[in-house]
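The complex appears here without one of its protein chains, the remainder shown in place.
Chain nomenclature is as follows: A and B, assigned in order of appearance, with residue numbering initiated at 1 for each chain independently.
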Amino acid sequence: MFRRLSDLAPADAVGIAIDGQPATARAGDSVAAALLANGHAACRETAVGGVPRGPWCLMGVCFDCLVTIDGVGNRQGCMVSIREGMRIDTQRGRREVGR
Amino acid sequence: MSDTSAGPASCALAIVGAGPAGMTAAITAAALGIDALVVDEQPAPGGQIYRATTRSPLQPGTILGDDYWSGRALADAFAASGAGYLPGTTVWSVAAADDGDGFEIGVSHEGAARLVRARHVIVATGALERPFPVPGWTLPGVLTAGAAQIALKSSGLVPEGRVALAGTGPLLWLLAAQLLRAGAPPTAILDTTPAGDFDAWRHAPAFLLSPYAGKGLSLIREVRASVPVISGVAGLRAEGDGRLHAVAFAAGGRERRMEVDALLLHQGVAPNINLALATRCRHRWDDAQLAFVPEIDAWGASSVAGIAIAGDGAGIGGAEAAAERGRLAALDAAARLGAIGEVERDRRAVAPRRALARALRGRAFLDRRFRPALADRVPSGDTIVCRCEEVTAAQIVEAVGIGATGPNQLKAYLRCGMGPCQGRLCGLTVTELIAEARGQSRDAIGHYRLRAPVKPLTLAELASMPATDADTRAVVRG
Partner (left out) sequence: MTATTRREHDVAVIGGGLVGSAIAWGLARLGRRVAILDEGDVAYRASRGNFALVWVQSKGLGMPAYAGWTRRSSDSWQGFADTLRADTGIDVAFARPGGFTLALSERELETRVDQLKRLHNQPGVRELGYEVMDPTALSRFLPGLGPEVAGGVYCPLDGHANSPRLLRALHTALDRMGATFLQGATVTGIERRDGAFVVSRAGAAPVAAGKIVVAAGNGNKALGAMVGLDVPVRPQRGQIVVTEKVAPFLKHPIVTIRQTDEGGVMLGDSLEEVGFDDATRTGVTGTIASRAVRMFPMLGKLNVVRTWAALRVMTPDGFPIYMQSASHPGAFVATCHSGVTLAAAHALHLAPLIDAGGLPAEFDPFHGRRFDVPAPV
């Protein structure tokens, strides 16, 4: 969906998992940016209509980039910086109460 | 500036937002010896206009332009100012303290909430992109132009494949130029700017004297030289099944369709007023800006004593105007806090006022020239208006028919505006849609009534808040 203007320097590369698959992001990326850079235009199916939705504003306003981060659901992907080993899971419908 | 993540329990002046207005207010206040604290959602200062200016992977140079990198100097000055700074911290509430001494500000950082006491507050929450409710705008692959610019600034990312930029306004052209310089030119620009607004040219002389004119016109020339621009675009719609595939529109008297991988929409920006509204600051409709703006005086003081509003949140004026408004609000705060007298305040305000007037010169022209078309602001049929609750324009019109006189009754009928974004992405559309349906003014229709928390916090965080005995007795029975 998005590409990097320059190759990632090894020092900047951060290993994450998206839906269980290993992926790489750049230190300083938000989770939403990391998803876009890894080809994910959509990050969830909505809680109301169950339709695919992806990041829209990247500035914390729209709540469209909600994802499950390290097991915690409905976090704003654009407002969370990635960390080494972070597990990011796309969502299907409403969040479960326990996660 | 000191990174006070754990943070102080109180300050004299709390500033919400670390964009040009917030940073300048902090620098000004700290220089006058005021204990100022900036609370900002982002991990680094800059706001959206100077987003990631201290940590962008892009090197200072041609891609983002000199204006962007001037933000780094401001951020450096902020860092050196001695003002307190809470990055990555969301303000979810501002409420008058029970003892009448200032405000309690609800903040949340890394999942922990607390209250910070402040005697004076400057709200510098900036702007949001105006909603662009066209068919298919909720499809993955459709983002705002601002989002693409944020991805570029903070991560060095550019959209891949065939990319259409659609809409109107200076940011659209700026982004196009930045993508072009980055070697990722958009496939096309679909310009929805309504043609033939002769009235706009009444404001042109002021614009031509403004700092924007030269830069803006050369930017547009630069883009037009390399990117196909389709003018007079109307009836824009994104098409796709679970993912954007194409953008369709009418231009030059015929229907057109382009297959695209990304569609970046933009039709101007509007003040981000949620916090000010929830704090019960009075607002009014500004028809030039097509937005609600707070009622403020020449210092930015709102209708609520002790709360000032500075920057684009007080009315769109751009980064330079925002900085000057931040300076003025800080000077007034300093006078109210007793750090300087009113005479001194007024003396220090002379230069910023002159600079503000200069920065605002030409704004009226921009507002007129890039005024989005009514049809692009007021959708119909199955087009989604409220993205959170997935409410369509037709449903809203029907609700008006059974008695929705305004946005608040609409919430009750349809849950419109009741999702997590709290009306940020539908508020303006809903007001305009109801106004058109009822034949009333936008001011008469009004905006959603908002309450804390203006941004979600967890129930555990809310549960951790202090309560008075009376608060407890109000809830616990038996």
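The criterion applied here is as follows: a residue touches a chain if its C-beta (ideal position, glycine included) is under 8 Å from a C-beta of that chain, and two chains touch if they have at least 3 such contacts.
Here the structure is a predicted model, which is why all the values come from computation and not from measurement.
Taking the complete complex into account, B:406 is the one of B:71, B:170 or B:406 that touches the chain left out. If you put the hidden chain back, the residue from B:59, B:218, B:441 or B:464 that touches it is B:464. When the missing chain is restored to the complex, the residue among B:195, B:343 or B:475 that touches it is B:475.
Interface residues of subunit B with the unshown chain, by the touch rule above, are 93, 95, 104, 106, 115, 280, 399, 401-403, 405-409, 411-415, 418-420, 422, 445-446, 449, 451-453, 456-468, 470-472, 474-478.
Interface residues of subunit A facing the missing partner chain: 47-48, 72-74, 93-99.
Note that only the chains that are shown with their structure count from here on.
Subunit A and subunit B have CA centres that are 23 Å apart.
Residue ranges of subunit A in contact with subunit B, taken from their complex: 1-6, 12, 26, 28-30, 33, 36-37, 41-43, 46, 48-49, 51-64, 66, 74, 79, 81.
Within the complex, the subunit B residues that touch subunit A are 41, 43, 48, 51-52, 55, 57-58, 63, 128-129, 138-144, 146-147, 150-151, 154-160, 182-184, 242-244, 261-262, 272, 387-390, 419-421, 424-425, 455.
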